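Only one protein chain is missing; all other protein chains are in place.
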Amino acid sequence: MVQIKDMLDVEQTIRPDGRAVDELRPVRITRHWTEAPEGSVLIECGKTRVMCTATFTQGVPRWRKDSGLGWVTAEYAMLPRATSERTDRESVRGKIGGRTHEISRLIGRCLRGVVDMKALGENQIQIDCDVLQADGGTRTASITGAYVALADAVAWAKSHKMLRANRQVIRDQVSAVSVGVIDGKPMLDLPYVEDSQAMTDMNVAMTGAGAFIEIQGTAEHRPFTRAELGELLDLAEKGNRELQAMQRKALNED
Amino acid sequence: MVQIKDMLDVEQTIRPDGRAVDELRPVRITRHWTEAPEGSVLIECGKTRVMCTATFTQGVPRWRKDSGLGWVTAEYAMLPRATSERTDRESVRGKIGGRTHEISRLIGRCLRGVVDMKALGENQIQIDCDVLQADGGTRTASITGAYVALADAVAWAKSHKMLRANRQVIRDQVSAVSVGVIDGKPMLDLPYVEDSQAMTDMNVAMTGAGAFIEIQGTAEHRPFTRAELGELLDLAEKGNRELQAMQRKALNED
Amino acid sequence: MVQIKDMLDVEQTIRPDGRAVDELRPVRITRHWTEAPEGSVLIECGKTRVMCTATFTQGVPRWRKDSGLGWVTAEYAMLPRATSERTDRESVRGKIGGRTHEISRLIGRCLRGVVDMKALGENQIQIDCDVLQADGGTRTASITGAYVALADAVAWAKSHKMLRANRQVIRDQVSAVSVGVIDGKPMLDLPYVEDSQAMTDMNVAMTGAGAFIEIQGTAEHRPFTRAELGELLDLAEKGNRELQAMQRKALNED
Amino acid sequence: MVQIKDMLDVEQTIRPDGRAVDELRPVRITRHWTEAPEGSVLIECGKTRVMCTATFTQGVPRWRKDSGLGWVTAEYAMLPRATSERTDRESVRGKIGGRTHEISRLIGRCLRGVVDMKALGENQIQIDCDVLQADGGTRTASITGAYVALADAVAWAKSHKMLRANRQVIRDQVSAVSVGVIDGKPMLDLPYVEDSQAMTDMNVAMTGAGAFIEIQGTAEHRPFTRAELGELLDLAEKGNRELQAMQRKALNED
Amino acid sequence: MVQIKDMLDVEQTIRPDGRAVDELRPVRITRHWTEAPEGSVLIECGKTRVMCTATFTQGVPRWRKDSGLGWVTAEYAMLPRATSERTDRESVRGKIGGRTHEISRLIGRCLRGVVDMKALGENQIQIDCDVLQADGGTRTASITGAYVALADAVAWAKSHKMLRANRQVIRDQVSAVSVGVIDGKPMLDLPYVEDSQAMTDMNVAMTGAGAFIEIQGTAEHRPFTRAELGELLDLAEKGNRELQAMQRKALNED
Partner (left out) sequence: MVQIKDMLDVEQTIRPDGRAVDELRPVRITRHWTEAPEGSVLIECGKTRVMCTATFTQGVPRWRKDSGLGWVTAEYAMLPRATSERTDRESVRGKIGGRTHEISRLIGRCLRGVVDMKALGENQIQIDCDVLQADGGTRTASITGAYVALADAVAWAKSHKMLRANRQVIRDQVSAVSVGVIDGKPMLDLPYVEDSQAMTDMNVAMTGAGAFIEIQGTAEHRPFTRAELGELLDLAEKGNRELQAMQRKALNED
């Protein structure tokens, strides 16, 4: 880490929005943003704004019945004008696109990665992440915000006697952040303008203990070396530690 | 239920939320709520919260080409946890439900009712109304908020030289409000708890000049008389006049 | 168009088809038009021709089970060449259009408005309205014809001991008619040629007792005043009284 | 069943409806049944009742452009209560079933089999066959009725100068009839009650010249021999000759 | 085309691939081609290559429950590059085309035609025929190959005690072959190049006993006479006898 910071300090790279290469955009996590859901969080990472809700329901889908285990699943979507050009609604087109499917599955896996399904019992938590405004990093913001909504939903279930208070349903925190290589330079937390010019793009979900839940690195435009991978993971670790601090802070404010 | 009924029986009817029968819920209209759309409004009517965006694009759909006329259309949707029980996404179900279709069409007609298509020229404005939280009156809140977003989009197009500044594209204001008969008593602006027990339910869209753009009254549970219709329209007129004052106030704050 | 306009200007307005402004088109109601359904009606209003069937089945949809209540629902559709230009089948397009949804829901609400669900018990009546030829007023003809099919299906169920003979399942008649303002003049029962030039268009469903079940007035092209609303409702009342007489006549002929 | 079987055992087989084994059900062909289509025919074969329309449009689908050839296509559908049990609409289910597809393709092939695509030029004729009431033989009735609608549409196009009067677009007549083996006995024109107990079932489309356009024989329940095939084709020839006489008679009545 | 035509004119007709008019293409039937299915067959008829699998499952679809009868069904599909031009996947288009439906139903009927549903008991066999390479005759190759997969699945079920060993579930063999008239000459087993120029095209499924299960003859381009039908059936009988010998040979090799 120190090495990277040192290297980065020499050139003193400045990004379009004035951030240092290892600096997150301003993050704001608003809990209880709407009243109906068991967990409802608005997360803002720079201009990216995602509404994350967690729905707790007793019982599990049929294929999971009588297993004694719970289930956590996620759905991601973008409002039509989250983006600078309007995108048609998937409901109107009558089918879900590949990108939506891919991201929904990613979010679901990350959250399941920190939930003890046995402790959850035969209950289901459905996560919905709806992007109100998109400026890069919507999938990682979704994961980070969804964790807080999940924590609130579990707390709600405990306070409503749907889960025993002493069960440790959530085994660890989880947050995620994007990193990428732009113009040969590894950087943390890419907004859209950077993301679209990145040669390599990686999303990293980490636990509070510092282990990985999911790594997705893609280099459609220029393959990346193992050394670059190392640098990217260093940045991602730094970003995730900071995001997790904000998650904890938000969850302590009640 | 019993409590509400009892309350309604007293001379001076007081509603569950303490309002008088002819009183609107608190309304808040926030313009420029997101940055990407040409018009972006968050409208809050009590707990009902709808994000209304207006997308201005040059050109019209194929069937409208070479007519010299513009087009305005609308799409309405609810986020899964806008409601107390989670509703499945229409994108996941692969089809749009009848209610969504019905409301989208209503919103589109109401806005077209105040737009001069010749003045708009061959340009299109797409309205998106996404309900973030639903507590009754989501379709009327959508119309009221969408009008403000529409006005902003037209102003944007003028300032970007896509419409000539002196064209009067918008002929009049439009707002909408719900009214209904509960326990024999006509009332203004029903939240969910009242809406679900209303015998008659009516949505009324009016222009600034006080004429009707759309009246939809439905009495699945008990037919209504012409006298009741008159009382409901009186309430709706009062409500719409107040909503229009708020629209004007919002549009004057820049 | 010019011809029509000129005709409308004269004192004694005569319509393209020679009717007075408050005159219905010729109506013919043929019961038992096909043999399979429990109720089967062909209704003809001028050139508009709709086949209305009522299917009586024991049991209700799952969400209604164990409520002790029945259910009435409706589906509306147009054959491809009901219109002068062929319209693609919704089955081929793979989805139901907004207009179809909107009208199906309207028909369903109107019929439910006169059915006592408790008296119907846990039975379902499905109404199908298929437009064989369309010349304006297809949705109102559907409601008027569907009522007769519904009455036949209830009678069938009673004669087959699926409903007790003394239960009053149908509380009142219901019929519907369109009215509109053409060139400033309110008129009753608009055929396609008039409907397409109407500034205001309203569909009114009434009970035999003269109360409203549904009012849908839309003024995409020119808002309407409360005075015009009054005149339109007068015409609609006259039209509905006449339609109800024809319904009763048809039901008495066995 | 037993009764029918017993009846069939007697020397002079009499069918449930009193017909001889080689006798068609009563056929009625009504031309100009609705006004909008270029060809509109109601065909009734016993209780089976199909509305056949032909839509003539200038131009051909894209894949056929600049070929100098025309195109004829067909769509078949059943109204929900054409049958004794209501069948769900394919538009509501969101997809077309295999049976519908199979029959639509059959009808299209049969009509194309008698049309000279060069003489038709780059014009399209769309056939719609909507079954209003089904009592067996709906696909063969559709073909027989559609031929008459097709002939009317071609005549319409000629009288409207969209086809030159001297072009022989239709090369020959086409009609179709079902035959089947019931209880070992070949029979002509099966209504539903017979069709459902047939071991072998065959649909035969023939030209006026007596050649075959399509033969579809299926023996899910008991294979058939070549001798039986011969007998079935004899019956089909007789039936088709009679149907073609009725087609000619209908077309001569104007 | 000219070359082929010239060749066909000579006394001893020789086909593009050198075969006599009554000669099958080389056939290869490979059993146990994959390991997972209860029956798995690769059938090659010339260049046409179809993977046929049979899935045996205990229980039947809901509509068949408590009937004591089994069920056999089939699904046919083509891989995108089975053909010389790539065809879009039906999964991507979101719906199954008419041709696929038609062929799937044909295969299902042919196999059901030789299965004793009572002997099968309440078990289901699902046939999947996936065309890996298409050079004409894919539907008939599917039927011929599927029969072998079906036989293997029944044997598997017997050896796994899911069917009693002494039950004769399969009553007879079934195979299918295409025949057609090219340039006035009836021919057996048409590859794509011949199929596309055939005036008449017929698919004939026969049992080992020599009876017909299904005959589908279509003559979109030139009607066929009864004499031609006879010749085509002669060729089809010869072809099917040879195919059945190959099926038996394959089933004897274990």
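Miscellaneous remarks
So that you can tell them apart, the chains are marked A, B, C, D and E in the order they are listed, and the count of residues begins at 1 in each.
Methods note: a contact is a pair of C-beta atoms (placed from the backbone, for glycine too) under 8 Å apart; a residue touches a chain by one contact, two chains touch by 3 or more.
Every value quoted in this text rests on a predicted model; they were computed, and no experiment measured them.
Taking the complete complex into account, the chain left out of view touches A, E. Residue-wise, the contact with the chain that is not shown comes from A:213, picked out of A:29, A:213, A:235 or A:250. Only one of E:95, E:158, E:171 or E:241 touches the absent chain when the whole complex is considered: E:95. Summarising the interface, subunit E meets the missing chain with residues 34-37, 40, 47, 49, 51, 53, 55, 57, 75, 77, 79-84, 86, 89-92, 94-96, 100, 126, 128, 130, 132-134. Considering the complete assembly, subunit A touches the hidden chain via residues 95-99, 101-102, 104-105, 109, 112-113, 172, 202, 206-207, 209-221, 223-226, 229, 233.
Assume only the chains that are shown with their structure count from here on.
Minimum number of contact steps separating subunit D from subunit E: 1.
Taking the mean of C-alpha positions as each chain's centre, the chain lying farthest from the centre of subunit B is E.
Residue-numbered contact pairs of A-B overlap by over half with those of C-D, the repeat interface among D-E, B-C or C-D.
Using CA-based centroids throughout, the chain positioned farthest away from subunit D is A. Put simply, the chain closest to the centre of the protein, by Cα centroids, is C. With centres taken as mean Cα positions, subunit E sits 51 Å from subunit C.
Each chain gets one centre point, the mean of its Cα atoms, and the points for subunit A and subunit D are 60 Å apart.
Within subunit C, contacts with two or more other chains are made by residues 94-96. If you draw each protein chain as a dot and join the dots that touch, you get a simple line with two loose ends.
Contacting chain pairs (ordered by label): A-B, B-C, C-D, D-E.
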